[in-house]
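What follows is a set of notes on a single structure, which appears directly below.
Just one protein chain is left out here, and the rest sit where they should.
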Amino acid sequence: MNTENSFFDADPFSRELGIKLISSSPGEAVLHLKVTEKHLNSHGTVHGGVIFSLADEAFAIASNTSGIPAVAINTSITYMKAISSGTLIAEAKEFSSNPKLGSYIVELYDQDREKIAVFQGLAYRKKPKQ
Amino acid sequence: MNTENSFFDADPFSRELGIKLISSSPGEAVLHLKVTEKHLNSHGTVHGGVIFSLADEAFAIASNTSGIPAVAINTSITYMKAISSGTLIAEAKEFSSNPKLGSYIVELYDQDREKIAVFQGLAYRKKPKQ
Amino acid sequence: MNTENSFFDADPFSRELGIKLISSSPGEAVLHLKVTEKHLNSHGTVHGGVIFSLADEAFAIASNTSGIPAVAINTSITYMKAISSGTLIAEAKEFSSNPKLGSYIVELYDQDREKIAVFQGLAYRKKPKQ
Partner (left out) sequence: MNTENSFFDADPFSRELGIKLISSSPGEAVLHLKVTEKHLNSHGTVHGGVIFSLADEAFAIASNTSGIPAVAINTSITYMKAISSGTLIAEAKEFSSNPKLGSYIVELYDQDREKIAVFQGLAYRKKPKQ
């Protein structure tokens, strides 16, 4: 398991949002985000785009651990609970992978381990794994 | 068609990202985002979370034009083309609506009208429309 | 516009369900299904799998009109209204296409043009279009 990741470090938008990489290993990643006022929407809760971006970044890290560039082609997310403060946690795991495609599930929790959302991501490898 | 929208103005995350509301009308919204370096990912292209957030905000505006608070419960997005600079455009339209649920499609373009992504959103109204 | 389609005719499951091809043209297809008792679920309404299968077949026809085999890799569907009898209509349209991927939207109606569901499909071409 790694707590350093040059792929993550090269991501300006994750830095902008304040996303922290907690750990990554082949096909997996755990990321955190400390909620601040800038992450909120008009309802006063964390913007769907923020929750999605954290999940999407966890998916990106998990699908790029092999070193073969993979790009997201389809993602879907179900939101179960709104959150207004504290720390958001994203845990990505590979469901299945073949030379061209990789499928991932990302579960999202708050700091009390309440389930916030679940995300499904499909990545495409431009240069197939050998 | 309105170019002012108090719901949009109250959204800190949209401001943070630099999203501009171009117009809104019942069940519809058009939003723009000028891409800058902070929106990029590790591949040097606009982060999926940014494209999603623009689509999600267009969906939020379109689904809240009735004045009845609606929250996103499920969204999915397909990415067809990467983009690294210029202006991203999101156009949201209601597919169907009933007192509890609303379904929306958001199409995303670059400034040359090339298709970038397509987004599907499902919103839930806590207090049903009368 | 064609009302004959050898690709559709070779599909045993569509025949089993009673799906009718109404028309197809490049990137588009219209299909009908007359609801019978065998299509119902435990709630007495048309099974989600039937509505999905009709949409999925419309997507398959629309994405294979080019003659280059395309397979579904991701689909999502939002159900807005239950239906118990009558004719279901699926209308598929290409959103965007590149040599490897094609993205499609399928709208589903009942015979009174009430909106039943909306479907998003992503297809992958094993042998890219030249």
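Order as written gives the chain letters A, B and C; numbering starts at 1 within each chain.
The definition used in the following text is that a contact is a pair of C-beta atoms (placed from the backbone, for glycine too) under 8 Å apart; a residue touches a chain by one contact, two chains touch by 3 or more.
Model, not experiment: these values are computed from the prediction.
Contact with the chain that does not appear here is found for just one residue of B:Ser24, B:Ser76 or B:Ser97, B:Ser76. Touching residues on chain A toward the chain that is not drawn are 74, 76, 78, 80-81, 95-96, 98, 101, 103, 105, 107, 115, 118, 120, 122. Remark: the residues of chain B touching the chain excluded from display are 73-74, 76, 100-101, 122, 124. Although one chain is hidden here, its contacts on chain C can still be listed: residues 7-8, 10-14, 16-17, 37-43, 47-50, 52-54, 56-57, 60, 64, 69, 71-79, 82.
Quick note on the criterion: only the chains that are shown with their structure count from here on.
Among the inter-chain contacts, the highest number of C-beta pairs connects A-B. Between chain A and chain C, two chains of identical sequence, the interface residue sets overlap for the most part, with shared numbers making up over half of the total.
The chain with its C-alpha centre at the largest distance from the centre of chain B is C. Chain A and chain B have CA centres that are 20 Å apart. Mean C-alpha position of chain B lies 26 Å from that of chain C. Under the contact definition stated at the top, the residues of chain B that touch 2 or more other chains are 74, 76, 78.
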